[in-house]
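With one protein chain withheld, the remaining protein chains of the complex are depicted in position.
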Amino acid sequence: MRYIGHSPSQIDEMLETLGISSIESLFNDIPDNVKLNREMNLPRPLDEIELKRELLNISKKNKAADYVNFIGAGAYDHYVPAVVKALVSRSEFYTSYTPYQAERSQGTLAAIFEYQTMMARLTGMDVVNASIYDGASSLGEAILMACNIKKKNKVVFSGAIHPEYLTTAKTYGFGNGIDIASSVYTSSCETDWKQLEKLVDDNTAAIVISMPNFFGVVEDVKQVEKIAQAKDVMLIVSTNPITLGLLKPPSDYGADIVVGEGQPLGNSLNFGGPYLGFMGTRAKYMRRMPGRIVGETVDADGKRAFVLTLQAREQHIRREKATSNICSNQALNALAATIYLAYLGKNGFRDVAYHSHANTQYFINEAKKSDHIKIINPKVFNEVVVEVNDLDKKYQTAIEHKMLPGLKLNKFYPEQKNRLLIAFTEKRTKQEIQELLKVLGVS
Amino acid sequence: MRYIGHSPSQIDEMLETLGISSIESLFNDIPDNVKLNREMNLPRPLDEIELKRELLNISKKNKAADYVNFIGAGAYDHYVPAVVKALVSRSEFYTSYTPYQAERSQGTLAAIFEYQTMMARLTGMDVVNASIYDGASSLGEAILMACNIKKKNKVVFSGAIHPEYLTTAKTYGFGNGIDIASSVYTSSCETDWKQLEKLVDDNTAAIVISMPNFFGVVEDVKQVEKIAQAKDVMLIVSTNPITLGLLKPPSDYGADIVVGEGQPLGNSLNFGGPYLGFMGTRAKYMRRMPGRIVGETVDADGKRAFVLTLQAREQHIRREKATSNICSNQALNALAATIYLAYLGKNGFRDVAYHSHANTQYFINEAKKSDHIKIINPKVFNEVVVEVNDLDKKYQTAIEHKMLPGLKLNKFYPEQKNRLLIAFTEKRTKQEIQELLKVLGVS
Amino acid sequence: ENVSLIFEKSRKGKEGFKLSSLKVPEIEVSQTLGEDLLRDELDLPEVSEIDVVRHYTELSRMNFGVDNGFYPLGSCTMKYNPKINEEIAAMSGFTELHPYAPEELSQGTLEIMYDTQNLLAEITGMDYFTLQPAAGAHGELTGILIIKKYLENKGEKRTKIIVPDSAHGTNPASANQAGFDIVNVKSDSEGLIDIEALKTVVDEDVAALMLTNPNTLGLFEKNILEISKILHDKGALLYYDGANLNAVMGIARPGDMGFDVVHLNLHKTFSTPHGGGGPGSGAVGVKAFLRDFLPKPLAAKNDEMYFLDYDIPYSIGKIHGFYGNIGVVLKAYAYIRSLGAKGLKEASEIATLNANYLLKKIENMFDAPKDALCKHEFVVSCKNWKEKYGVRALDVAKRLLDYGFHPPTIYFPLIVDEALMIEPTETESKDTLDSFADALRKIYEEAKQTPDILKSAPHATPVRRVDEVKAAREMKLKYQG
Partner (left out) sequence: ENVSLIFEKSRKGKEGFKLSSLKVPEIEVSQTLGEDLLRDELDLPEVSEIDVVRHYTELSRMNFGVDNGFYPLGSCTMKYNPKINEEIAAMSGFTELHPYAPEELSQGTLEIMYDTQNLLAEITGMDYFTLQPAAGAHGELTGILIIKKYLENKGEKRTKIIVPDSAHGTNPASANQAGFDIVNVKSDSEGLIDIEALKTVVDEDVAALMLTNPNTLGLFEKNILEISKILHDKGALLYYDGANLNAVMGIARPGDMGFDVVHLNLHKTFSTPHGGGGPGSGAVGVKAFLRDFLPKPLAAKNDEMYFLDYDIPYSIGKIHGFYGNIGVVLKAYAYIRSLGAKGLKEASEIATLNANYLLKKIENMFDAPKDALCKHEFVVSCKNWKEKYGVRALDVAKRLLDYGFHPPTIYFPLIVDEALMIEPTETESKDTLDSFADALRKIYEEAKQTPDILKSAPHATPVRRVDEVKAAREMKLKYQG
């Protein structure tokens, strides 16, 4: 009777009302030969005490959760304020459905409207949707959108984009036969603009770059602005929203669609999800954008109210003609991002960006003093690639010190041996960075 | 500016409104010679990240929090369901004040009314207050109440009551010159009824017993019922509410006041507090009971509503003539107890009592098979006193196994060497009990 | 009063969250990043902590969740979300784990993933599961791409996906997004797939049929084995939209019905909260012959070590960053472990009992098949209300808000006029169902006697009926303060 609303005798009363003697008879329409004529083979049910004990024990096997974390690469260990957690835990928020009944969903709707506003301001875009699945899939949706707008079926990627974003984009492209070309990255881990330019042909709908790029490098975005303009292709920029605390919005260098991973905004690491993808675009492309959107309107009394709008793009009305098949958003994650941005505010948000960046620069400046470590490109924001001898051994030493020293780049690039991608957030202390330096051979 | 509502310029505007140039001038009425003319000597302020890190590190020094816990002695490691924690965390509950404005406090008021009802049913008392500080102090209040009612100034305690309850009661008695006499306990850790009876004289207002007693023993309550009746004194019973899932209510054996520690009802151990003391009494003593009480009434529309009542007993009206100086309750803890009782319900609550008792009996039955361990009195509910050789060594072994094997009784009774008071809740598994038996020398 | 926005509470210089001063040396960002890359202004709110807490607390109170009352939203399975699962998902061992942390230090979550894959396989009768899709529609896209890749690998160029006219809108949208043409197939008079109509459209160009079973009318497609044969005989596959699995757990499994690919909505059947629109999880299961087309990676086990298996030769690639909405998966796992086989079956049984009971209690007010046998949900039509009293399904829905209930799904499925699609779920009590039926009956009386009360409803909500047309026309999509 776990999570069942009735008492046994109420079930009997209901059966009586229905004029049947057993619940089984409600399944008489299911042919015997598709019925499961045995009990499912599942572990025995646990009561709440057993369940919590078991899951707590399992959680403790995630030893890395307790380590000092220098891994970034698309998911960042920023601090999630208590205020964010407390408010997102309001059950009116998390146990509600999509706000289709606007009159009783103004909480979610107003918060999404705020989200759209703040993200539009951060990215410089005219309009931002209510969030989609995550950073990688939002890029996938963006290339479909660009190809639809441009009625072309090729997209050219910077070679310095997150390799898993590329893989995801290819999967999205596969459905509609979109050709994904990818340039290489230079020895200093920047986009090879010349090669990228060459890949852009008449069939190309858009160029995709990451800013900062996967290697943490702040790209020379003037280059891509020039190419996109010259070739009349759309520019899709994938960005880490935290960096927009200091960096100019992608609109300033010609972005038509801005996407990215919203996790750094008040969402925990959670082994990769749930996160939220954000997507914004220029006003002229608004109706081509996937995902739900909240608009301001009034109620019958003329009072301000919010409601899901532009639904004519969506599948429950347009079915196969819809802009996208997406019919949900990551509402609760977007709510966390909204509260995060509001709570940190103008100064707090800039400070988080600044501290993350300053920690990175401190590491670089200290590392530069040593011969044992090579900084591949110091023009970075919050992540940097380093090369050290005997990386595996040093990595192991770090682990023994309960430290995750970064991502070994050979996971994605076999050619990048002995290289580590190290991320810094405002949470990392000077002492932790010093310990990292020590482990990496800088003392 | 931590937790300050204004912006700096708003502060300036306010100063302007007040026609003053600095906040300091608002303190001009404080003579210089009582002003603190230096900065307080406190540690530097921590931001939220630093604070959380620091406190998490401190919390980890509480190694015992992670150990398998067989200590009881007034605070019990029962399971606190997630539902209780989630609901008590509703900020409308925990950030509100005492429900003096009933119209906007029906949540707290209705919940307390439910609490009063459920505790009255559990204890068999006619009326229960809205909770007071904790078990020990509720007993202190009870003896004052009894002495006031009886206009006498002596109370006789069973010798098998929690020693710290006795100390607390003495402190409460000290203020009004109440004489506290305490009988001894027998070699089987029961109250010595004969001696107790002898201590009851004409000046005695009440007898106090604990049921089960401090040593876990289920007392022969017929004895005290007889004595109280014969001597015309009030009977105060201190009880563990969990045991009332199986045991008959103290009203059945003549209790006039029932008090106890409500912590086992959905409240965490928290190193001893915050807990809640409960107190109930017979109808005729209702107006002599300390603590706030909620009553049912109607609002202006005739709808049912709840409100604090019988306030004429309280200090904001009666000042020094008040029944007691208590003017708060442990509302949030009482709320937790209320939700706990409602959620467990009739069957779940009985089950928790039964499992705790069955675990205790399992331990006893297994222990009886061994010569290395002596059960002092097996007629217990959820706690039992055992005697083992080399207790200190075995205790240390238990600690090494991350187990708290119980309370060493010599903490309170120097004569009780090599004795351990061991408590069992529904949380203790068969395997944990077996490990305890092993550590204690039963294999 | 108007719904407030955080921007309106902003005052220059107010502070909420504030870091201590920097402990490493200060830097000059115009030098480290370059002057021309820096932004001029950052227009975020400036509010204090208490402002933030009060604002979002207030917003929350304008919402309605399962914890606030009955939520019989058809096709959405708004069942109770257990609090213990929230507590578990908030354990720091789970929340603080980076997706690229070494596998040997991430054994806990990998174990959860591996076990969940297998539990879902047993529950559905499938062989392999991926947890990567983030939502139902995402699962559909994943599943259809798997089918596409499989066919491509076989050298077949099938271009069509069949979708019943009663299907969720996402089915055709997802198939379209995977590059397929959509073929609709109609329902018969019983509300089931018209077998003869189906036969006429199944040909060598058909890649798959997408089906929900029980379907969106709450009816079990009893001819499912025949349908399966029709498709498979032509080399086409059968896709299961798991939105309605809550009707049949432990009773009938899509794998045993002949489905080759299924997606599940963990946020429906397995009780993870909907979060105001997400996050969800749209796990996809396949028969063994499709395993090698699943997205990468899968959780796998080698001796006693769990690991992420990237060895999936014909994988469609990735459909989501990292591994999906693992925090959601964790809650579903906890739910399955709490209920076990008996509990899950009981959930489906009581969900079905509740739907049939509620249908019985209200059917005489509506155009509804009398004494029909539904599964976990049912659809009634307000056509007669509209014709007789000029009251629409929308009005009924809005009026239900005044009675403290969340309305059912309306205007879906499209094949039913003025549809109310009602799914009570197993966690609701008879008392709740009875009071909902009573409310509907009162509204029915109102429709007859004072229909304007319905047409101008809701009256007791934080805002009155909202003007959707104005929103779509004016397109105010962000705050212009």
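General observations
By written order: A, B and C. Residues from 1 in each chain.
Here is the rule we use: contacts are C-beta pairs under 8 Å (C-beta built on N, C-alpha and C of every residue); 3 or more make two chains touch, one makes a residue touch a chain.
Everything numeric in this text was worked out from a predicted model, so none of it was measured.
Considering the entire complex, the omitted chain makes contact with A, B, C.
Touch with the chain omitted from the figure is made, among B:R90, B:R288 or B:H372, by B:R90.
Note that of B:A181, B:L199, B:I375 or B:I399, the residue touching the chain absent from this view is B:I399. Where subunit A meets the chain that is not shown, the touching residues are 1-10, 45-50, 81-83, 85-86, 91.
Within subunit C, the residues in touch with the undisplayed chain are 9, 11, 14, 48-51, 53-54, 57-58, 61, 66-69, 80, 82-83, 427-429, 431.
Just so we're on the same page, only the chains that are shown with their structure count from here on.
Centre to centre, using the average C-alpha position, subunit A and subunit C are separated by 19 Å.
Look at where the CA atoms of subunit A average out and do the same for subunit B: the two points lie 47 Å apart.
A separation of 46 Å divides the Cα centre of subunit B from that of subunit C. Across the assembly, subunit C contributes 14-15, 17-19, 46, 49, 53, 57, 82, 84, 86-87 as residues in contact with two or more other chains. Looking at subunit B, residues 48-49, 81-82, 86, 91 sit in touch with two or more other chains.
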